[in-house]
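Written below as structure tokens is the structure these notes are about.
Of the protein chains in this complex, all but one are displayed in their positions.
Then we have chain A:
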Amino acid sequence: MSNLCEGLPDEALQAIVEQIKGRSGAPAAESSIDRVAGEYRARLRGVRCECSEVGGEREFGQFLEYLGRIGDVARGWARDAGGAQMAWGALVYESFGAAQIGLLQQWMCLGLRCVLRIVETDPALVLRADLGAIGGEGGRRLRDCCGCREGGAGRAWGDDSGGGDMCGSEAAALRFLGEFARGCRLLAELSILDYARGAVLGAVDQAVGERVEAQAGRWAEPVLQPLARGVGRAACVVDALLGGRRLAAGHAEAQVYARVSALRERELFGIIVDYPESRAAIDDLRACVGRLGNMRAVAAALRGAVRRRLLHPGATTGDILTQYISAIRCLRLLDPSSTVLEIVAQPIRAYLRSRDNTVACIVQDMVSGESELFEDAGEPGAEPGAEPGAEPAAGGGGEGVVLDEDSAQRGWAPLPAEARSVCRTAQRRDADAVSLLVSIFDSRDVFVREFEAHLAQSLLRHAGYDTARERAQVEMMKLRFGARALERSEVMLKDVADSRRIRLGGAHQPLVVSRQFWAAPEPPEPHVLLPPPLAAMRARYAAAYEALNPARRLEWRDAQALVTLRVQLADRTVEAEARPAQAAALFAFQDAPARALADVAQALGCGEDAALRCLRFWQARGVLREAGAGVFEAVEALGEEGAAVCGGDDDGHKGQQEHGASDDDDDDNDDEAAAGGAGAGAAGAARAAALRVHFNFIVGMLTNFGPLALDRIHAMLGMLLPGEAVAADELRDFLAQMVREERLDLAGGTYRLRGRAGQ
């Protein structure tokens, strides 16, 4: 309270006291002060701010005027009741209610926003402004923190990030600083701050909160340090203006950390998705957590987000794996002790274990070379420090190995370089991302088995003997799982290499594989009799092979073989790759233009179902068509009726697979196909067959819907049998024929089933 009289020399003060006492004597002085106090209380009540809230430049000025008028009253009080400062404090306290405190907070917040903008733009400007006399500690700190332009220069005044036009230019900023300084000085002089501390701190909270929230979603650049520096300077300016006490400074910095931490904690899931673009955000969060020690809260929040957003049936296994890997990398940056990782990873790992395609996805990622996983997969044994996540230790807080939760909270800090290897041994599971993935499952065998299946498939799928890519994959897997585990894979590669060497000429490109070592599933494929030319070719190969390898017997795997065929028809040649059974089925048409399904089945030595599948294969390619129930014929010419001829031929190639009792082999085949000519009238027959299908549908609709008119029948057929549209005229003719055959009745324009008059 010495503020009011600070400027007065002691003698003058003494004189005032004497004057008051002398005027009315001691008792009278008491009552006189009461009277004066009553008068000033009324005057203070009479002073009202013209605005009800402070949101812009005009209100900022109005509030300043309001403070000025209170200052006038205070000066009057000092004159009339000099020395009774405590009483003045009580007066202000009485008249300064919640509304005024709220206004003060808003005014302060607005001022802080502007100051923040100014110090972020050009901190040195503060020193050039007319701030009134600031001496002592506050002045020194002010010069220290605003004296250099570090981190401020480069921004233009026009960049409106708070404060509106009040500091939109250098001149405006200088003017604002002058006003703000005057306001702060008044606040200090009026002793209001003693009980309006909360308003100042609230203003700091609000201004900082606004600035931090504006950074939501901006993860690419560091936010924490620039904000902390700016806010620190702004708080320093405010403290200096308020009379030199440390009011805002300490609080402001803590607020920055708390707010940034809360923001990034909330956004952590998204930050991990964006990693590594969001690296800066992770660094910020790490710094916050280092200061606040809230690592476990961060972990719990992330765990919740992961459960909510990742571990549900809508996420693909691939996405979950990707996010898991990102999480591993991010969290290692965030927390070298891996405490968080453990907490967050546990539900992810449990969930992945429950998905049945997890192993396949991981293996796929490992071998595809496209995934980020692959980077790690090649260097499993890399020494600890070399792993991608290891960042340069930012100021080592040397806690040593952090293993228990308590120490993680107490002294969380990046581990110093020396500690890193120790740490890593203790947590070897964190060695690299792939190891972590592999460790989801108790057994590594599942990965090796999955890889073998993948390898077998990929070797069988493409023709030829080039295995460079597969070789590379096997080598990579060996690094990770050890050579012993990959023995079966080695045998597979060797079988391919051997097959190439023992190629015995001819059109065969067999792949001889060892049955005990190949993981390929054997699809149940009915065995078919191959046509004689093909069977003879195979027999020759087998004889030659067995002559070379006396102890071995070949067993052919037709399901894996492919035959390349060239089919000559009357007007075109069709090239196709087919399974041996399909080729053999087509071969049946070599000598006859049309065959019944039963005949074909007999020729193949298999059931009609299997034979029909083979014929459908050719039907789909336009080589055969169904001439009638159970009868197929070659489509010699694409035009209307065909006549014709064809020769078949072919050449084959490549087959594969497996086995024998103890070894084996296999091969392939080829074949041929040919087709005979078809007679005229085939089109008519085919049409009749199609209409038979239609008739069944017509019976179905008449049975269930009762009598129907021609257009309804036509429309429904068009919808349900779109591939075989029938013109309305043609349909009418067909229905007329059905009526003649007494299968339908036509009455009153509608058709009905014969003998179902009741329908």
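What we mean here is this: a residue touches a chain if its C-beta (ideal position, glycine included) is under 8 Å from a C-beta of that chain, and two chains touch if they have at least 3 such contacts; residues count from 1.
The rule we apply is simple: contacts and distances are computed from a predicted model.
Student: For the complex's missing chain, which UniProt name, "LANO_0C01706g1_1", "Ubiquitin-conjugating enzyme E2 C", "cyclin-dependent kinase" or "DNA replication complex GINS protein SLD5"?
Tutor: "Ubiquitin-conjugating enzyme E2 C"
Student: One chain isn't shown here. Among A:T316, A:S368, A:Q457 or A:T703, which residue touches it?
Tutor: Spelled out, the listed residue whose C-beta touches the missing chain is A:T703.
Student: Consider the whole complex, including the chain that is not shown, and state which of A:A220, A:V693 or A:A709 touches that chain.
Tutor: Answering carefully, the residue with contact to the hidden chain is A:V693.
Student: Tell me where the left-out chain touches chain A, residue by residue.
Tutor: Per the touch rule, chain A residues meeting the hidden chain are 693, 696-697, 699-701, 703-705, 712, 715-716, 719-720, 758.
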